[in-house]
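Excluded from the complex is one protein chain; the other protein chains are retained at their positions.
Letters are used for the chains, namely A, B and C, taken in the order the chains are written, and counting of residues starts over at 1 for each.
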Amino acid sequence: MRKNPLPAPLGIGLIGTGFMGRAHALAFRNVSAAFELPAPIHLAALADADSARAGQCAQAWGFERSHSDWQQLIDDPQVQIVAITTPNHLHFPMAMAAIAAGKAVYCEKPLAVSLAQADEMRRSAEAAGVVTQVGYNYQHNPMIDLAREMIDAGELGEIISFQGEFSEDFMGDPASPWSWRCEAEHAGGALADLGSHLLAMARYLLGDIEAVCADSSTVHRQRPATRGSNEMRSIAVDDQTHALLRFASGARGTFSSSWLKHGYKNHLSFEISGTRGTLTFDQERLNELRIYRSGATGRDGFQRILAGPAQAGYAAFCPAPGHQLGYNELKALEVHSLIQAVCGVGKRGPDFEEAWQIERLAAAIRLAAREQRWVGLGEI
Amino acid sequence: MRKNPLPAPLGIGLIGTGFMGRAHALAFRNVSAAFELPAPIHLAALADADSARAGQCAQAWGFERSHSDWQQLIDDPQVQIVAITTPNHLHFPMAMAAIAAGKAVYCEKPLAVSLAQADEMRRSAEAAGVVTQVGYNYQHNPMIDLAREMIDAGELGEIISFQGEFSEDFMGDPASPWSWRCEAEHAGGALADLGSHLLAMARYLLGDIEAVCADSSTVHRQRPATRGSNEMRSIAVDDQTHALLRFASGARGTFSSSWLKHGYKNHLSFEISGTRGTLTFDQERLNELRIYRSGATGRDGFQRILAGPAQAGYAAFCPAPGHQLGYNELKALEVHSLIQAVCGVGKRGPDFEEAWQIERLAAAIRLAAREQRWVGLGEI
Amino acid sequence: MRKNPLPAPLGIGLIGTGFMGRAHALAFRNVSAAFELPAPIHLAALADADSARAGQCAQAWGFERSHSDWQQLIDDPQVQIVAITTPNHLHFPMAMAAIAAGKAVYCEKPLAVSLAQADEMRRSAEAAGVVTQVGYNYQHNPMIDLAREMIDAGELGEIISFQGEFSEDFMGDPASPWSWRCEAEHAGGALADLGSHLLAMARYLLGDIEAVCADSSTVHRQRPATRGSNEMRSIAVDDQTHALLRFASGARGTFSSSWLKHGYKNHLSFEISGTRGTLTFDQERLNELRIYRSGATGRDGFQRILAGPAQAGYAAFCPAPGHQLGYNELKALEVHSLIQAVCGVGKRGPDFEEAWQIERLAAAIRLAAREQRWVGLGEI
Partner (left out) sequence: MRKNPLPAPLGIGLIGTGFMGRAHALAFRNVSAAFELPAPIHLAALADADSARAGQCAQAWGFERSHSDWQQLIDDPQVQIVAITTPNHLHFPMAMAAIAAGKAVYCEKPLAVSLAQADEMRRSAEAAGVVTQVGYNYQHNPMIDLAREMIDAGELGEIISFQGEFSEDFMGDPASPWSWRCEAEHAGGALADLGSHLLAMARYLLGDIEAVCADSSTVHRQRPATRGSNEMRSIAVDDQTHALLRFASGARGTFSSSWLKHGYKNHLSFEISGTRGTLTFDQERLNELRIYRSGATGRDGFQRILAGPAQAGYAAFCPAPGHQLGYNELKALEVHSLIQAVCGVGKRGPDFEEAWQIERLAAAIRLAAREQRWVGLGEI
């Protein structure tokens, strides 16, 4: 329990009320009860272009007031942190406005719809000295912290291979209609939508990747304009992308991303192998990590570790092991990182600089697939 | 989104600030953002005997005021629902006071420390006409709803067997010290602490149990008074209990409960088999259900179903399948049932009447173990 | 490789050419190539009441000659070991004749169709001094050897619980017709057919059981006389039996056996838990053992051990780990035990004495179910 007088609360301004908007709202509501925060937070304002919806969601989710004009939210003096959960093409103008206003920016991934925009965003944030964070929420999982600890402590020896995949099947039905996710200019496609999370994870756990080779395909080249419609729209973005990765450390690996792979719902998975052991993770069982340590006993075998309060991020939500965190709690852990970063303490999540690196890597994969050759990151 | 004027908010009064107190607080905070409630809720008051802690938790968790005297909380006119998360022996006086005040009561399990108390509580609640709910939270899991739907729809045929277990290992170390959970008069022991959840589940899914036979053992008959202490205290409650169950429907089964079983952290698991299929569940993977349907194809096999938005309780938290709910969200789903019950709509969780039935069943198991014979429920 | 002159070969006489007959034949053919045997073996004679079938199988399986009269096989001076794989009611006359002829007897389970017969068989074998072995083949699995080693070495601490089940679904369809397995006088029913293997395993791993309580049910009380027939026959044997077990060691446990449980094909499974750890096994993945050791590290979890050449029985068939033995190789390992026993060396499989103990235990379970009470083994 807190012993000192509380600092002034941090005002939160949230833009967007879709899936991610609500996930942010749940996260901001959870984080105060779960953690002793370095500063209290205040749900100051919610913005949605639909004024009525903005008001209703603000009331239901506990935000003090609502706006239909996001610029007003950014200008609100009670707002210190601007959370952006709108469609991808709006990330750039909103984040740039927030930076200009000197506010901390918490933006969903991808950072922007072009590498040039992403570059401008990271430079502007750097110049303005504002705290930024991008929503690569999966890496805030306590089991990922544990994986990183084990890797960093050398428990797997020198890392020699990474095999990662992020597949889902929400576009697997050819009748799944066109959406903005099917447009390259909105950062669509399986690589951008799903694969970028995996690239973020690979970099978080194993550091820089210096060269890639890749292959992409668009299996369903037309989709209905809307569900059930006879009007068909052409699709140019990738349905699936496979790649080879070379890490700066010398490790090698494979990358796969698909939104057509039937049976997978949130299959962000990887296996990391070193000279002394192997670990595997699958987001579809986010509270588990499997590890094999060579030579520990004469009776080796993969061991399934269940999340528990030995991991700090888990303990914040539950004192008993094996009870399991959910997806929304990963988002609350992400918000915790954000608040710590704003207060200048603790571990930081990926900021605009790191998000730009992730998008640079995605761009290299896209180039390698287009030109069917290895691409060094130095080319991007 | 809501279209009509909001009714007056339901005031929540929470007693207790431990593991369960915080879990309730998280749940009440989550439920408003996840559901369109039949009435808004207001976090009116928090009580803890430690006045300073009461105030700090109230602030961190968003309760309007705090009390060190729980009777004041119950008397607070802004409180319509009293949530009780204190040690077991306090459930009776608090619930009876809340009933006397005409408040709805939401009580953690077990209902009371004796069957006589439980009986008095259910009768008083019935007489007073107040809504009650007891915290058998595991049955609010959407996958359990799905299991029940499948059973009720006859997808497994006529049910012929149930095999259930709830084991953990938090007392597995002989050095784990004595606590009130080790006292029979505080409703301690593995059967009461863990097993009662399994009995609740068996009844929820398959109805009345009419006879039991059982065997209990206390493996560690002494434990340190406190961790590391040389003072030893005698232990008389069960460390593990196994039982045979006869359901009124004709189904037969086994029951096991242990708090010594190394490797299990939240292993509330069961297998239900009928004349046409089998399903299995394990709370350690709470977002999964395994089902086998006979004869569906020539290529039968157990199928793993992942929780997704096809289950309403899941959809409230996440629109995408496979992303997983956590333990705390089951608690929010329980709170949703409670609010629905208070507003007279929707599915109801187990009330004091049902909780008494569960404890009656536990009492039958205790008697069967003590006298080493079959016990009919009519004897209790 | 062998260095000394080979002893005279042991002549094998096999009675029966069904599923088990062929399994024995495969086992006797495999064992010579897999092991350096203490004595060479010779496939001397095969008997089947159908003379033509006897001849054809003898040729295909490599037996020197065939008989349609099993007594001739027993009398054959080239036969030293008589293997009996006929229907259960023939075990007694055949084994008694073989014992009378001073031959070693290798009999499929169950030993006999009544406890009185079994008792006479074990006494006669003891008096005659012949080597006997009964086909509880599952316990010859190298992973079971490993489990026993771990238990005996105290790796799990003091054993406190056993939960075992042997379920299949081959009678799950109500249209599955009557067969001799449905007759009590042929040692039919799920308990005798499947459950006896589990009792054998429990005794092999944890020793004597001193008291039981049980519950049996016959779900399908009539079955077609033959597949598709309109003629129905009444069924009195158990479709499923559940029991509580008390071991002489103080461990407690549960037992389940069913031939109706949809989804299971060879689900001989158990979990054994002690004061320091837990292990689990499922025959449907016969090359795996899962173990949890408490406190080994701060990152505990169940570990999956794959069979490999560290287990001697595995090494006999394959020098590389993880390649997997099959069911038929367990039978070859059983034959290896038999030949060792006949030659007076090495580990012995369950003999007539032990098989009688297993059937005594099954009889106690049957009595406990019939009279709905605890039964001490001393009563049987």
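Side notes on the structure shown:
Rule of thumb we're sticking to: a contact is a pair of C-beta atoms (placed from the backbone, for glycine too) under 8 Å apart; a residue touches a chain by one contact, two chains touch by 3 or more.
Being a predicted model, the structure only gives us computed values, none of them experimental.
Touch with the chain omitted from the figure is made, among A:55, A:189 or A:277, by A:277.
Only one residue in the set C:110, C:172, C:253 or C:308 touches the chain that does not appear here, and it is C:308. Screening A:108, A:165 or A:334 against the full complex identifies A:165 as the residue touching the chain left out. Only one of A:92, A:302 or A:327 touches the absent chain when the whole complex is considered: A:302. Although one chain is not shown, part of chain C still touches it, namely residues 1-2, 6, 19, 22-23, 25-26, 29-30, 32-34, 36, 40, 52-53, 56-57, 59-62, 168, 170, 264-267, 284-286, 306, 308, 317-329.
Hidden from this view is one chain, which touches chain A at 160-161, 163, 165, 169, 172-174, 213-215, 217, 219, 239-240, 242-244, 246, 250, 252-254, 256, 258, 260-264, 273-278, 292-295, 300-302, 372-374.
Seen from chain B, the chain kept out of the figure touches residues 146, 291, 298-306, 310.
Following the convention adopted for this analysis, only the chains that are shown with their structure count from here on.
Put simply, chain A has to spin 180° for its C-alpha atoms to lie on chain C, with the angle rounded to a multiple of 5. Our note on geometry: chain B versus chain C, Cα centroid distance of 42 Å, whole angstroms.
For the pair chain A and chain C, the distance between mean C-alpha positions equals 54 Å. Between chain A and chain B the centroid-to-centroid distance comes to 34 Å (mean Cα coordinates, whole Å).
In chain B, 264 are the positions where the chain touches two or more neighbouring chains simultaneously.
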